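What follows is a single structure, and I will ask about it in a moment.
Excluded from the complex is one protein chain; the other protein chains are retained at their positions.
First chain written, first letter: the chains are A, B and C, and each begins at residue 1.
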Amino acid sequence: MGNSQLQIGMANIAFRSLLVGLGIVVPLLLMANRAKRMRRIVAALIAVCSLAAAMAGATALFQHTAIRIELSVVTPFPFVLTLDQLSAFFLLLIGSAATPVAIFSASYFELHYSDQLRNWIWGFVSLFLLSMIVVVTASTIFAFLFAWELMTLVSAGLVLMEGDSPERSHNVFIYLLMMHAGAAAVAASFFLFLPFSHTQDFEGIRFSLATVPLGTRTAIFVLAFAGFGVKAGIIPLHLWLPRAHPIAPSPVSALMSGIMLKTAVYGLVRFAFDFLGGGPWWSGYVVLLIAAVTALLGILYAIAEHDLKRLLAYSSVENIGIIFLGLGTSLIFAAHHNFVGAALALTAALMHAFNHALFKSLLFLGAGAVSHATHTLDLNQLGGLQRRMPATGLAMLVGCCSIAGLPLFNGFISEWLTFRSFVAGSTVLNTKTQVILPLMVGILAMIGGLAAACFVKVFGVGFLGRPRSAGAEHAEEAPFAMRASLSLLAAACVCVGIFPGILLRPLGLVIGGLIPAAGLPADIVSFTRIIPWTAAIVLGIAGMAVLLSGGKRIARTWACGLPGLTSRMQYSSTGFSKPIRFVFARVYRPERKVERLPADQPYFPVSVSYSSVRTTSWERAIYRPFVDLFISIAYQLRRLQTGNIQVYLLYIFLALVCLLTFVRFER
Amino acid sequence: MILLSSLAIPLLGAGLMLGFANAKIATRLALLIGAAEIASLGAIVWQVHIRGVLQEGRYLRADGLSAFFLLSIAFVFGLVLVYSSGYLRHMGEGRFTSARWFYSLVFLFLFTMITVCLSANLGLMWIMMEGTTLASALLVGFYNTEGAVEAGWKYLMVCTVGIAFALFGTIVLYLAAVKDGVKSADALDWLSLMTAAPRMAGDGHLLKLAFVFVIVGYGTKIGFVPMHSWLPDAHTEAPTPISALLSGVLLNCAMYALMRYDAIISHAIGSGFPHALLLIFGVMSMVVAGLLILVQRNLKRLMAYSSVEHMGIIAIGLGVGGPLGLWGALLHTFNHSVAKSLLFFSAGNVRHNLGTLRMDGISGMSRTLPQTSAALVVGSLAIVGLPPFGLFISEFAILSEAFTQARYLVVTLFLITLSVVFGGFAHHLFKLLCGQPVRQPERSRLIPSEYTVMGIAAFCLLLFGARVPYVFRVLLQDAMAVLR
Amino acid sequence: MGLVAIATSKILSSFSVFLFLSILLLAVARRISTNVLLFGVQSAVITAEVFATGFQEKLAEIYVVAAMVFVIKVMLIPRAFFVLTKKLKTVHDVKASTTPTQSVFIVAFLIYLSYAAVQSYGQEVRVPEDGLAAAVALILTGAFLMVSRRKALMQMLGLLVMENGIFLAALLTTFGMPLVIEIGIFFDILVGLLLMGIFTFRIRDTFDHLDVSKLRRLRG
Partner (left out) sequence: MKLVINLLQALMLILGAPLVRGVISRVKARLQRRRGASIWRPYSDLFKLLRKEDLVPPTSSVVFRIAPALLLGATACVAAFVPVVWPIGLLASRGDLFLLVYFLAFGRFFLSLGAFDGGSAFGGMGASREALVSSLAETPFLLALTAIAILASHADISGMIGWTLQQSFFNISTVHILAFTSLAMVVLAETGRMPIDNPTTHLELTMIHEAMVLEYSGPSLALIEAASAVKLHAMLALLIGLFMPWGMASSYSGGELGLAFIFYAAKVAGLIFVLALIESGVAKLRMYLVPDFLGVASALSALAVIFTMLVKR
């Protein structure tokens, strides 16, 4: 008992100190602008604070008594931070992803930005982390919304640090607008509790649930799903994601994709399970359907991309889809009171959130290292980097394996849990569920296969073979800090992948807090024990084989007897994805253009250029008409402001007459 | 006595200013008088806080509500005065367009507005409200350009007509009071009306009639849609400090008058009817102005419409009522005037340096006018109600009260409009700040006076976003106590 | 003194007729000067009405009010208008956007409307209905004039007619507000007119016409 007291105390101290630490960054920078040493200190401070966050989360995860921090004395509305187990888990997530990012940034920012800009960036980064930490630990409406809005603002500021070309600012504009709309929905879903809870504290909301009528509950769920869905980037609310993530500085993209999206997952879990105790019966199916669409389309879009960061952004959409698959399944189970299944599915979702945080940050940081070395992110310009930057390449390889869901890497564990929860769906005594959930296995299988293909492409085209451009030709290994952070993340991925227990056990506690009377089924737990054995077999045999295969000789690659195999003869990223794009042409509706020069002799062309662009666009399908509606209404209103004073006077008189008649007939 | 002095200073100041032809000296003197005035206003606020109510004769009274509004007037007026000291630095000696005329009219304007806040008698309040129109009409037409004259004329006519209805409403209220046995001498005195209100419940529809006329009348001054037509013109064509005064102080004064009437009517016949009207006008103003923000081409016009929108927000706050709603509405009046002044100041700099306010003619400001752009960004973030700025707090309060009372239609429109307005502002700002600059400014950095006022305003917004200062919390309590 | 009493009662019973007459004439009048004249007459009728009320109700301060009305509205303002028109050297047409016939019909309808409006309130405030109706009719007509006459001067006039109506309503229902307030209101009106005069000059100088419906630079 004393031990747990001690641990609570430690977590408490760590939490408070990290809040303070991140808080004082901006003042520090203001105090000593331009001082290099100060920036070093700041970088170290941020890294340490992230580490402290991980620590605090890890320790608080095992405590059933939540840590409370009351700041209401300062603010006009109650502002309370509570570190219960769910919050602790996400705090752990943030900390463990942010620490390497901070280390990476320490060298990345120094190399890429001017003094003044650097101060801004560091300040924003600290605020960004702080706001995300507050979001996942807030336990009053005011605190949550405050941090939620701040998070958006600061991230937008960070994206703008990279420059303000028109299309960039347009993308940021779309990002901000969608975030604002989403925040409005979130705020509404919070406020809808007010008439029943009469308090802004999460506790009160939790207890008021019984008094909330069904209609309101439905509204709350729908609004929350929409609001957090925008932040998470579920299709069709994903519009901003592939626009905003790629144009941010790479460490910031890592933070946005790795962590910020998870705050949305946190919010939805908070609402669906903690506040609402599972939404209306159909909610699970809706979430499941949308999640499936999101994941499938996300990975298909990703495969068709050849800009590394855009590809990663779309794959974030896909992974969010996988996470939401778990959430939806869990909701379905909960609706049928199958709590074991619900626990299993929720575990899968949360675990995938954590894993995605790890490997997506790894991949984005890797992309940062690549762009730093080669000054390009176009896969068709890369290649042969494995030889030139082996450490980075190896880390990236681990990242690709993890995100492709290969066994012995962390991505597999969570996808596997999701699969298992689908299969468990056949035990639910409900015809819909018995059919739908097992069939989802097929969907997720296809997603997994496509993801594997996508990341074979990323690593194969990007890092193997011959360099396709001078930049890639003369690439050099990334500086130490970058390599260090990359290998940290890679190690984490492998570690979780081979010993899933270290994550499953604490997760069990979190789930236990959310879904009463449910633990993980036995075979799940026992399963995780054989992973190390399989690892032993694979690596053992592989090692033997490598030893067994003796000397090697360098020999020119066979070029069908022709001399001079150039890098342009390699399969490009576009070429690789061609068959898949062909098969799924319905999704892309590609518009192909083949140009032969000179045009008059098509059979002996000097040059042939081929281009294929996706024409399906959610923007044109959904958003344009919506926006145009508003604009057109606005113009109609504008016409009422004629400029003729007599008309103005008429308006006044009419308003008066209307009200008078109203009064006349109202009595 | 102190009340009289606070009225006398600007009045005498207005007269005195005309004697000083030299712009420099006039400016100095104006700053001096302004300081004295602000000091006396501060004294009033302090006295009210200590002694509750200050009475001066039969016609002047200062209570918590007036104290709150006086404080915000003093604050914004101080900012405006300092700003205009730099703003007028190159103004010729025209017939009416000269520093001394400017200042004397400004002091006159100030005098009328302060009297509005201090008048215990609704009749006097009406007279002074009309006085504000008269005093500011010349200021709106100050530059004597085509636009200025047109705007001035529209302002004068529209507001006078509207105000006339307010007079009629006042008369009906007077009639009801007299009928129910209030001495005709006191029948316009706010306090005695408040005490008599419960007795007047019998004349329900007379009171309703009165309120309809009043809300249309003073609503014209406040700028409720559809009586708002004068507002964008006046704000656009007036000299920048005046625009700030108009939307930062004048609108609040009109809102203050409306609050007084609303309190009486609500006491007499319950808050159902007046609050319904407030909500109708509030939502209408908010939605229409919010949509119009999307399609504006002139920077100051954009801000004028956002003023209309915020008046709508305040009206909604009053309309939903309740402790939190009223609190939010009152706080919002202050926050809005600070943020709006900041925005108008930066708009003034834009016009000074780039010579235009047409937004399609401006781009890349973030490079050419860094400080002004920063001010513009801060002001806009504040005005669209994002943390960590004051308006987030007040809008949060209003929204949560509205939700608590389950007024779902109102809150839906409210939230949607907020997003629309955000979109509008973001769209325009990106076009202004980003991209390649088209023309070079004459001076890229701010002069000290501008620097100071903008800094103060921005800091104030930030402060109110984090925490409402003690003074304001107390004043807000007093003000709400008055209206209960 | 029976004579005065008789006159008083006659005035009180019949002034509204004169007012309606003046309104209808205002509707048809094409020349500014005619309008101004009619306004003067109208104000004179109101003055008489005020005197009568004062005599009947034995209220001293109403006499003061009556005097002010007479001085300002019957003598000062019409004269000011004539001076203004002369100084502005403008054509005398009011630039009506409705033909006289339409105007008459509209005004007639407005009068009917005002009767309809006051019917319900008449008995409970215990005043002669047609008096109240006349007041409301004045307000409505003033509004109508402002909306339908494009000359700046006519808008000022319309405002004044409206103000007459409001004043009359106040007088009938409450025998006038406290004196101080009345004085303040009159002061406001005077200053307002002064300012409007200034603006008419400016409009003339900047646009060299007085047609307010052409001031449409600021819109949207």
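What to note about this one:
Following the convention adopted for this analysis, a residue touches a chain if its C-beta (ideal position, glycine included) is under 8 Å from a C-beta of that chain, and two chains touch if they have at least 3 such contacts.
None of these values were measured; they are calculated from a predicted model.
Across the complete structure, the visible chains that the omitted chain touches are A.
Among A:446, A:484, A:509 or A:627, only A:446 touches the chain left out of the display. Interface note for the absent chain: among A:438, A:590 or A:605, the touching residue is A:438. Touch with the chain that is not drawn comes from one residue among A:192, A:397 or A:520, which is A:397. Checked against the hidden chain, the listed residues A:285, A:499 or A:527 yield one contact partner: A:527. What chain A contributes to its contact with the hidden chain is residues 384, 386-387, 390, 393, 397, 401, 404-408, 412, 416, 419-420, 422-423, 426-427, 431, 434-435, 438-439, 441-443, 445-446, 448-450, 452-453, 456-457, 459-461, 463-466, 523, 526-527, 529-530, 533-534, 537-543, 545-546, 548-559, 565, 567, 569-572, 575-580, 582-583.
The definition used in the following text is that only the chains that are shown with their structure count from here on.
Within the contact network of the assembly, the step distance from chain B to chain C comes to 1. Centroids of chain B and chain C (each the mean of its C-alpha atoms) stand 32 Å apart. If you average the CA atoms of chain A and of chain C, the two centres end up 71 Å from each other. Each of the following residues of chain C touches two or more other chains: 143, 146, 155, 212, 215, 217-218, 220. Residue positions of chain A touching 2 or more other chains: 638, 641, 645, 649, 660. Across the complex, chain C is touched by residues 59, 121, 123-124, 126-127, 130-131, 133-134, 137-138, 141, 144-147, 149-154, 156-157, 160-161, 164, 167-168, 171-172, 174-175, 178-179, 184-185, 188, 203, 206, 209, 232-233, 236-237, 295-297 of chain B. Contacts from chain C toward chain B in the complex involve residues 121, 124-125, 139, 143, 146, 152, 155, 159, 162-163, 166, 169-170, 173-174, 177-178, 180-181, 184-185, 187-188, 191-192, 195-196, 198-199, 202-203, 206-207, 212, 215, 217-218, 220. For chain B in complex with chain A, the touching residues are 153-154, 157-158, 161-162, 165, 204-205, 208-209, 212-213, 215-216, 220, 226-227, 229-230, 232, 277, 288, 291-292, 294-295, 366, 381, 386-388, 392-393, 396-397, 399-400, 403-406, 411-412, 415-416, 418-420, 422-423, 426-427, 430, 433-435, 466-468.
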